[in-house]
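A single protein chain has been removed from this complex, and every other one stays in its place.
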Amino acid sequence: MQLDRTTTAVTLVCVLGGSALLAVSNLLYPATSVLHVPDFVISLVGKYLCYAILALAVDLVWGYVGILTLGHAAFFALGGYAMGMYLMREIGARGVYANPTLPDFMIFIGWNKLPWYWYGFDHFLFALAMVVLVPGVLAGLFGWFAFRSRVSGVYLSIITQALTYALLLAFFRNDMGFGGNNGMTDFKDILGFPLNRESTSAGLMLITAAVLSSAFLLARAITHSRFGRVLVAVRDAEARTRFLGYRPESYKLVVWVVSAVIAGIGGALYVPQVGIINPSEFAPGNSIEAVIWVAVGGRGTLAGAILGAIIVNLGKTWLTNALPEIWLFAFGGLFILVTLFLPRGIIGLFAARPAIRGAPEAESSAAESAAREVAG
Amino acid sequence: MTRIQHGPRKSWRRSLYGPRCVLLAAVLVAVPALADAARAAHDSFANIAASTFDLEAQGVRELAVSGSPRAAAVIDALRDRRLFAWKWPRPDTPLYIRIDTGFVDARTGNPVAAPNRVNLRQVIVNDSVRSAIDTAEGALGLFSSNVATRRKAADAIFQTADAGALPLIERALAKESDAEVGRVLREARAAALLKSNTGSTSERLSAVGEVAARADLSARSLLASLQGQTPQVAAAIGAAVHDIDRRLQLWALAENVYYGLSLGAVLLLAATGLAITFGVMGVINMAHGEMVMIGAYTTFVVQRLITASAPAIDDFGVLVAVPAAFLVAGALGVVIERTLIRFLYGRPLETLLATWGLSLILQQAVRSIFGPTNQDVSSPPWMSGSIALGGLTLTVNRLWIILFAGLVLAALMATLRWGGLGRSIRAVTQNRRMAAAMGIRTPWIDALTFGLGSGIAGMAGVALSQIDNVSPNLGQNYIIDSFLVVVLGGVGNLWGTLFAAMSLGVVDKFVEPFEGAVLAKIVVLAFLILFIQRRPQGLFPLKGRAAEA
Amino acid sequence: MSSRGITIDRRRLGLLGAGLAVTSSSLGVLPDLVSPAKAAPAAPETGPIKVGILHSLSGTMAISEAPLKDVMLMLIAAQNVKGGVMGRQLQPVVVDPASNWPLFAEKAKQLISVDKVAAVFGCWTSVSRKSVLPVFEQLNGILLYPVQYEGQECSRNVFYTGAAPNQQAIPAVDYLMNQVGVKRWVLEGTDYVYPRTTNKILEAYLKSKGVGPADLMINYTPFGYSDWQAEVAKIKTFGSAGKKTGVVSTINGDANVPFYKELGNQGIKATDIPVVAFSVGEQELAGIDTKPLLGHLAAWNYFESVDTPLNKEVVAAFKKSVNDDKRVFNDPMEAHYIGFNMWLKAVEKAGATDHDAVIDAMVGVAYPNLSGDFATMMPNHHLTKPVLIGEVQGNGQFNVVWQTPGLVVAQPWSPYLPESKNLIGDWLPPMSCGSYDVVAGKCLGSHKA
Partner (left out) sequence: MTNGNLLLQLDGVSVSFDGFKALNELSLALESGEMRAVIGPNGAGKTTMMDVITGKTKPDAGRVMFGDDTDLTRLDESAIARLGIGRKFQRPTVFEPLSVRDNVLLALDGDRSPRFALWARESLDEHARIEEILRTIRLGTERDRPATELSHGQKQWLELGMLIAQDPRLLLVDEPVAGMTDAETEATADLLREINHTRTVVVVEHDMAFVRALGVKVTVLHEGSVLAEGSIDQVQNHPRVIEVYLGR
């Protein structure tokens, strides 16, 4: 227990302290100072922290209940869209066509009246509610169907992928009223704070750090409760838990929805910081990328998810500048190396005893079921 | 069942300088009417280089019927943009044809000293001119000794339905021996008659009847285009058009099914390989799409090699590519299995991640080797064009793909059922230990099975290279669909895969007209997600103790 | 116990802490990490002038964008040989937004705020432009955008060196209408903003020319659509109504080849139903089987095949610079060529790289088009352009069959759309407004400088 608390402390200190440090050096030191951290680094870090939140969400379901989700970016993006809709309404009459209610892209495709599902998004709180509700409800429905009918293992992975793929296609359609391929951009301000001001981006980054930390604590609390132990039990021996009288599906559903909501919040924080939300966020590749962050950091160790997300994205930022053509090789290689030689991720290197000793067994049991399913 | 070759027309350079010229001459002697036109030959070049396209098209028609011995050559040059004229338009403008060695005078064909380019302009053609050229070709083709050529020419004449062509048609009809061609010619005559506002009402009425009998789109569009008819004729036309429309609607339904099946065939091809690696071995190979992609690139390379080494069999490069793609992708599959997959057996989720990484690497590798742009894989003539079957237009390449998909599946089933490899594969999947005990080298069988699946994916790539872009992302577009097909059909059940692919294709194509292509896809996906949740085991679940739990 | 998160032994705990700490602190040194050049306090008045190049070198857009990077590198190198500008050398800063839209914004920020580039040449897709637009307006940067686009935009910080719809779409339709005699129209496009807007403008335009709704079919398909059977059959049926039918294609990149193949296979020749495309250029034709496309049309402001000495010279120079004879030169590349030279002139005119000064200096600068005549930067930050209609040739090149008599002035705000018919853009004082409502007599939106 003692040691675990220390890990948690280290993680929190690094996330909160690090970001605070950056914010200070960005705001206090003048641009001329060597210690000054340029504006874009702030939004860059903010972006990383959002990814870390997504990674946390993925780890919660993959690391602790063994649901390999290939569609979590969908919840991330949905949260982002909810926030995007708010930011869009915030623009108001400052849009290109100076239309007080209709976003530019609607006028673009010749709509003259706001569709019903856009109502209310001019209120920040309503938008926040949607950030939580939309991913939550979708995850709820999806999970209720999937878990109740005991879709598991690779089948679940495949249909999560199909889910995000379907959403990708749907949001590409201009008729959906979400800006089609271009999505939403050209945001002006959030709650009256102009997005183009340094202090705003610094503030957003700090908020993200705070949210990440609390999400981390929440996830930790969940996984440490008796609930969390049931999750591990379900992950490693689902049948056994049934014969003990547990209903794995309801446990899965709860954690699945929680995870989706966390992802959604991450997306909501992501949008104001990158200044655009569009369907490419639904691309199946993104979801799989998020999974690999977790794998790199260390599956089933919440701190690892955060570490992985930040490290991999640092590498991406650096490589896409230094050697663009190498990037995909390196990234692809990372997938293979980690799965082959580093099944417990970076944290695993530090862990004295297997963080989730169950992992390989867990897989093999999953494998057996898969093998059984495909037998013949 | 008539076969119309819609494929790219052979350049006149090949076809005309040879027999066609002779033929043209034949036409000239055969046709006194043209002969006296020949006297006006020097004028007949006047408009060929006119400043407006309409006039130029006019010029082509004039030249075509002028009977000038140079007509074919000049029109040919015009088509190939080798015709040059004086920069400043004038009726007797000097005309030059550029040939490899230099320039010849268009009117005489005699070589001339290279004229000063500054004073010349290249005579360009646009579509209206080109269609005039087509008609000219038609006119010449009508008297070919080859039935197919005459048929094609007759069709061309019908399409253009040029009143001026009436006498020509009459002459052709007089000599025509082949019944089929004769029919088309009569239709063409009817069409031309209707266009020209000549002929008695009764004649025109029968003409309408004759055209309407074709009951196809071109007939419809011809009839619909007729304006200012006498009420009687107009009524007949209206009735005919309506009648055609009604028939076409029925055909459209059949056509939709065909579209659905051909889409299904594509899905089937993409999914069959997966049905082996995933269905039989339980390996989640996210790089499956890349195997397809590699098959497509193999086709590209093979075509290049053949064009370079043996142009003679150029048209059959695709056939050569099939085994090649199978071997390349199959070998790669074996390598992958030995170096990566085998360390991950029993860990499907890790396999999924590792193979996804692999797919990224393969894509980037191909991108680095061949560049990011699409590669040029050409379709041989025997795979382009379409077959008219009643009111149906069956595109040939799709037909081949449907056939190919069927063959691949059949071959695979045969291998699994009777082949030695198939027997061992089944043995290993049913009871690994027992199989091993009976002296089957299970690791080797695993490798071969994976190779088999990958090889089939490679062959799918050959087919897809004919209808889709050959680019590094080719595989990406099929991977999700393939998985869904396999899962829907019931894992490890090839018949299920077949059924699933076909039904998905047809459903998609029937939703499309109402909902549009995008929504169609979404609807299908949503349906699949729900379906898999209702029946996790797919349409044709494997019963048995194994399948339980 | 071990189920509770993770267990660490004391010896290694330090390491882990260090690991996380290093990560977080390393974020502090990101500027060095992401850009070779150390963050300069402010744009220096001496030393080389930095020029940002923001084109995807990887991902799906690399096909189209990577060549633009090569052009820029060539132009900059050539200019440096001539002694640079104002006696200062030019230094290209190349970044790879990897076809990822948020990444475009991130890299743009980096170029302006960290590398302090004097101008950025970049973007291809509308969405990438849209995602960097706020950045350029916030940091008051300069973007030269070389691709034909849907219009309905006019930013002070962007110079649109590609065509506005009225410089490509409308002349093309005029050609079909007047030269080919098309009476019945199919507007076929990929479902995204450029086709949507363009088709809306064309629809309004055609209606204004007396084309009835019965003679107009508008249709959208997803990106990378490859199964064109049903769509083409639709077009075929639509074309059988007895009137000459033409297709105006705003189909995007990859979907084109299968589309033309299907046309060919279903027996639709350019002579039956001509297709004029706005997104198919030399680059797109490079390395695809052009047989099915023969005789179909494309509308651009430039074709590699145009017969002018200047063009031949530049194209040759480009092929030499990438030492590959097979490489092609296309419309957006010409746009960059013009834009770059205009920017040079503007810098010299302003006598500084200061953004505001250059932005003002750009307007009114003229430079020769490769297709002859002069391009002029108008107060609405768009160029005057000739419009050419080319037919696809066997060799992957286009042959110009028609050309607008004079130069066409860009209308970023389409007069054919109700919402923008009263709008104009004019960045010269006194107006200084990107979207000025001439009827209401006031500047709309937040574009006021």
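The letters A, B and C name the chains in turn, as written, and every chain counts its residues from 1.
The rule is short, and it goes like this: a residue touches a chain if its C-beta (ideal position, glycine included) is under 8 Å from a C-beta of that chain, and two chains touch if they have at least 3 such contacts.
Everything numeric here is computed off the predicted structure, so don't read it as measured data.
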Point to revise | Hidden partner chain, touching residue among A:33, A:214 or A:250 | key: A:250
Check your understanding: Who touches the missing chain here, A:5, A:197 or A:242?
Key -> A:242
Check your understanding: Among A:111, A:227 or A:318, which residue is in contact with the omitted chain in the full complex?
Key -> A:227
Check your understanding: Since one chain has been left out of the picture, which residues of subunit A touch it in the full complex?
Key -> 222, 225-227, 229-230, 232-233, 236-237, 239-247, 250-251, 254, 354, 356-358, 361
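Going forward, only the chains that are shown with their structure count from here on.
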Check your understanding: Whose Cα centre is nearest the centre of all Cα atoms in view?
Key -> C
Study note, to complete from the structure: Note to self: most contacts are between A-C
Point to revise | Mean-CA-position distance for subunit C and subunit B (Å) | key: 32
Check your understanding: On subunit B, where are the residues touching two or more other chains?
Key -> 367, 518, 521
Practice item. Check each residue of subunit C and list the ones that touch at least two other chains. Key: 191, 220, 222
Review point. Mind pulling up the subunit C residues that touch subunit A in the complex?
Key: 1-10, 12-13, 15-17, 19-21, 23-28, 30-31, 33-35, 39, 41-42, 57-58, 95-98, 100-103, 105-106, 109-110, 113-114, 126-127, 130-131, 133-135, 137-138, 152-153, 191-193, 196-197, 200, 220, 222-223, 417, 419-420, 434-435, 444-447
Point to revise | Sites on subunit A touched by subunit C in the complex | key: 1, 3-4, 6-8, 10-11, 14-15, 17-19, 21-22, 25, 31-32, 37-41, 43-45, 47-48, 93-99, 105, 107-110, 169, 172-174, 180-183, 185-188, 195-196, 220, 223-224, 228-229, 232, 274-276, 278, 280, 298, 300-304, 307, 310-311, 314, 317-318, 320-321, 324-325, 327-328, 346-347, 349-355, 357
**Study point:** subunit B partner contacts - residues on subunit C that touch it in the complex
**Key:** 60, 62-63, 66, 179-181, 191, 220-222, 224-227, 229-231, 233, 236-237, 239-243, 254, 257-258, 261-262, 264-267, 269-272, 274, 283, 286-289, 291-292, 294-295, 391, 399-402
